[in-house]
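Up next is chain A:
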Amino acid sequence: MEYLKIENLRKTFGGVVAVDNVSFDVEQGTLLGIIGPNGSGKTTTVNLITGFLKPDSGKVLFKGRDIAGLRASKITNLGIGRTFQMVKPFYRLPAFKNLVVPLFSPRVKRMGGHYGEKDTLALDILEDIGFERDSAVPYKPASILPHGYLKRLEMARVIALQSELIVFDELYSGLTLAEVASISPMIEKLIETGKTIIMVEHRLKELFKIAHKIVVLDQGKKIAEGSPREIMKQPSVKKAYLGVEL
Partner candidate 1 sequence: MSMLSVKNLTVFYENAIAINKLSISVNKDEIVGVIGPNSAGKTTLMNTISGLMLDTKLKEDRRGGIRISIFGSVEYLDENITNLWPDKRVRKGIALCRERHPVFGESDVEENLKISGYLSSKEQVKESLSLVYDTFPKLLTMRRRKAGLMSGGEQQMLAIGIALMARPRLLLLDEPLLGLSPNIQAQLVEAIQKIKQQTNMTILITEQFARPLIPIIDRGYVIENGMFAFGGSKDELYDNPDVRKAYFGVDYDEE
Partner candidate 2 sequence: PAEKGKPIVIGVPSSFKSIEAADGLKAITLAVEEINAKGGVKVGNEKKMLKIESIETRDMEPGVPLADALLANEKLILEKKPNVIIQGPTRSEVLLAAMDLYAQYKIPSINNAVASKFVDKYLSNPEKYRHCFRMFDGKYVVAGLGDVMAKMNKDYGFKKAYIVVQDAIWAVGIANGMNAWYKNNGWEVVGFDKYPTGASDFSSTLIKAKQAGVQVIFCIFDMPQSGILVQQWKDMKIPAVFAGFISPLMGSKAWTTFGDKIEGVINICFDGGNLPLEKYPPAKKFYEAYKKRWGEMQVGHKPAVDYDGVYAMVGAIERAGSLDPDKIAKELEKTNMVGCTGRIHFKDHQYVFGVDPKIDAISAVYQWKKGGKRVPIFPDSIAEGVIEKPASMK
């Protein structure tokens, strides 16, 4: 039984077919990259998997169970966490308090998680992810944090949720090389601890280094699938997407 299996997923908006019969699957403990030109339906696919949109047809089988169309919060509680392309922190809360919200979720409770001090726990998670604990940064309201920290905060949320399947939507965009270089190992570490990851990315070089499998979308359709090495060689991919050498 596959860990996550997408079958003939389809979503249209008015006349626009955003996702067109896309199928792929992800094995537990691997990293799947989804790439494709702008508007090819990557974010929509993510939304369909995580319950932010309901598919017109098709199935999302998570550990054998069809979760398509469930409410987002429910899916999150089943163990699928996601980040947003446009960061969505809670602007009025201090950074570490941002994590209190996921720590309240039924999932965290069920995981035997963190009773007691949510604040320290939040600070621990933030520290792991690059917020210097003793600096003022974790205590600043999210509204004045620089973009790089906000991206990390998105990541911290799924970590706090202890999600087993994590979907990153353009995590790297807007980050400096140095930041990417510091986040990549964290992602690798997540995989090592048994998490499964789906990454939607335009920063191919960094992605290809850590991905096990790549799915390429174009105009809502899957046009290629395979290991990074195979993908790079495919002419159709080059034409549709890469346009430049790596």
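Keep in mind that, in the parts below, a contact is a pair of C-beta atoms (placed from the backbone, for glycine too) under 8 Å apart; a residue touches a chain by one contact, two chains touch by 3 or more; residues count from 1.
The set was built so that all candidates are chains of the complex that A comes from, given by their letters.
Here the structure is a predicted model, which means the values were calculated and not measured.
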{"item": "Chain touching chain A (counting every copy) in this complex, out of 1 or 2", "value": "1"}
{"item": "Complex contact set, residues of chain A against candidate 1", "value": "13, 16, 35-40, 42-43, 85-86, 144, 146-149, 170, 173-179, 181, 202, 204-205, 240-244"}
